[in-house]
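Yeah, one chain of the complex is gone here, protein chain that is, but the others are all in their spots.
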Amino acid sequence: MDGIHDMGGMHGFGAVPTDAEEVFVHDWQKRAFALCETVAWAAPFNSDQHRHAIERMPPAAYLTVDYFEKWAIACRTLLLEAGLVDAGELENGKKRFDLSPGDHTPVGAAELIEATQAGAPMSYPEGTASPAFQIGTRVRVSRASPAGHTRAPRYVRGQVGVIETDLGVFQFADTMARGDGPNPQHCYTVRFEARDLWGDAAEAGTSMRLDLWEAYLDPA
Amino acid sequence: MDGIHDMGGMHGFGAVPTDAEEVFVHDWQKRAFALCETVAWAAPFNSDQHRHAIERMPPAAYLTVDYFEKWAIACRTLLLEAGLVDAGELENGKKRFDLSPGDHTPVGAAELIEATQAGAPMSYPEGTASPAFQIGTRVRVSRASPAGHTRAPRYVRGQVGVIETDLGVFQFADTMARGDGPNPQHCYTVRFEARDLWGDAAEAGTSMRLDLWEAYLDPA
Amino acid sequence: MPHDHHDHDPLEEGAALRVRALEELMIAKGLVDPAALDAIVEYYERETGPRNGAAVVARAWTDPDYRAWLLRDGSAAIADMGFSGFQGEHIRVLENTGTVHNVVTCTLCSCYPWPVLGLPPTWYKSAAYRARVVREPRAVLAEFGLVLPADTDVRVWDSTAEIRYLVLPIRPEGTDVDALAAMVTRNGMIGTAAL
Partner (left out) sequence: MPHDHHDHDPLEEGAALRVRALEELMIAKGLVDPAALDAIVEYYERETGPRNGAAVVARAWTDPDYRAWLLRDGSAAIADMGFSGFQGEHIRVLENTGTVHNVVTCTLCSCYPWPVLGLPPTWYKSAAYRARVVREPRAVLAEFGLVLPADTDVRVWDSTAEIRYLVLPIRPEGTDVDALAAMVTRNGMIGTAAL
């Protein structure tokens, strides 16, 4: 999706707010964060779907809404799409129908902390897929940008880089976000020279590295 | 400038408001339009500078402010930058200092209508510059995107197309917007195949044509 | 006020106040003659608009020599009808045929051939149109109700430089120039409708 979230290389956003060191300013931001981390255990959505729900916000809202409110908005979108809430409930926060208790069990505090500390690796054993590219291979990033979630940013679309690292086999964000399963494949760190991305105006002595799934790449 | 105004190919803006047929809804929109058309005769800015002043608006404002208010905002920006008004004057609309009368003569009604009907051709005689490209030549659009005004959209940056028409010699928007003069050069209609721009997801049987100045183009 | 029927909208009222303040300041500064403001509004409302383009199109349909001239040198042939001026100094006319359909946009702002079509409608200026018509023209045209055969060559023209574009639609039945002109719609001359 060539959406407003895909900001790499854009002009017009002014100076970096280098002094904005805070993580949370308001208590409700912590609650919004916690809610997203917690509800995902009882509701059927993953991180990629949550990211995509943020990307699907109207562009002007994406640019103006607080970071953590975006998390909460995406959470509401996914709960609504999953049929776990209806629009009226989201409107006023009052429950209008019950869910079947067995289907959606809320995660308990201890279980959540344990799972949070354990993490959820997204990699697969090396043999799950064989790599199409070797270190040093020149690859071109696909021109295609699906309307759905994708992790190949616009600023490398159609560009040529060099495979620098084979990161191993990972679940694929594009299919995860569609609910189509992990589609495990190799993911690579690809090096791009600044000049190839930005032309003559590129800063000298700079280069960019992106982690790109094999599905995005063709031999150059 | 890879700004928010460069919308070609972006996802996320929803359905086209096909029924929004109106040109003006409010009287003030007509006044804003008229103001921009009129003040440019007494103030030192051209259309390219006006376009660029709109592009320089904060992205969230660009997406939310009314079209004709953007024209007025850009007008204010340019008047301020030219030193013809100060920030206090723009704040409350009250004059705080006089301009030298001889330097800035307002255009009269008859003169303005006459000039409007005449237009201001932006072309130069054929011999002003010789063309670097012939019809049928394959060209690649430069990767460079200056931070200033430019008319090569992001969706053709670095892409290959074919010269379809030599439009003749025109003033160059990039230098006009910088106040650096017309830099006359050939401008061409370049044809791009949808598949080259959008990859496998491109609609079959579609192609895009853009008018691109020679400075944007290299032999492919 | 001409927009009393609209809902109370503080944002819109703010814009009106800001534009009014700018106008008064420009007049006080001696940069703008209020008579010129009135004149230019009236000029665009009275002298420009899609009926100009429709007259050009109808003449081209009924006069083969004019059609050939129009397709060869749009600006000159259009000026011959009395339509000229800003955003119309360099007009190119695109001929729709049984196999080719042209549609016009300006992805970077909203460039548009003022003398023959007037100022652009809201949809033409919308982010959605500008963003989508170059990526998925068939889908956008379908939203306008124009579903084109799969074998139609769909050409999108992005007005990125100084040329402005006018689409010459396919001629419906009929021979009377005035009757034909009445059939020509603005969307037909942008390419988002057939006639």
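By letter and in written order, the chains are A, B and C; residue numbering begins at 1 in each of them.
Rule of thumb we're sticking to: a contact is a pair of C-beta atoms (placed from the backbone, for glycine too) under 8 Å apart; a residue touches a chain by one contact, two chains touch by 3 or more.
Keep in mind the model is a prediction, meaning the values are calculated, not measured.
Novice: Could you list, sorted by label, every displayed chain in contact with the chain left out?
Specialist: Taking every chain of the complex into account, the missing one touches A.
Novice: Check each of A:Gly9, A:Pro58 or A:Pro131 against the chain that is not shown and name the one that touches it.
Specialist: Of the listed residues, the one touching the omitted chain is A:Gly9.
Novice: Touching residues of chain A against the unshown chain: what are they?
Specialist: Within chain A, the residues touching the omitted chain are 5-28, 30-35, 37-39, 42-43, 51, 54, 63, 65-69, 72, 75-76, 79, 84-85, 89-90, 92-95, 98-99, 101, 104, 106-113, 116-123, 151-153, 155, 167, 170-171, 173, 187, 189, 197-198, 202-213.
Everything that follows uses one rule, which is that only the chains that are shown with their structure count from here on.
Novice: From the mean C-alpha coordinate of chain B to that of chain C, what's the distance rounded to whole Å?
Specialist: Centres of chain B and chain C (C-alpha means) sit 16 Å apart.
Novice: Taking the mean of the CA coordinates per chain, how far is chain A from chain B in Å?
Specialist: 34
Novice: Two-or-more-chain contact residues of chain B, please, as numbers and ranges.
Specialist: 9-14, 63, 197-198
Novice: Among the residues of chain C, pick out those that touch two or more other chains and give their numbers.
Specialist: 127
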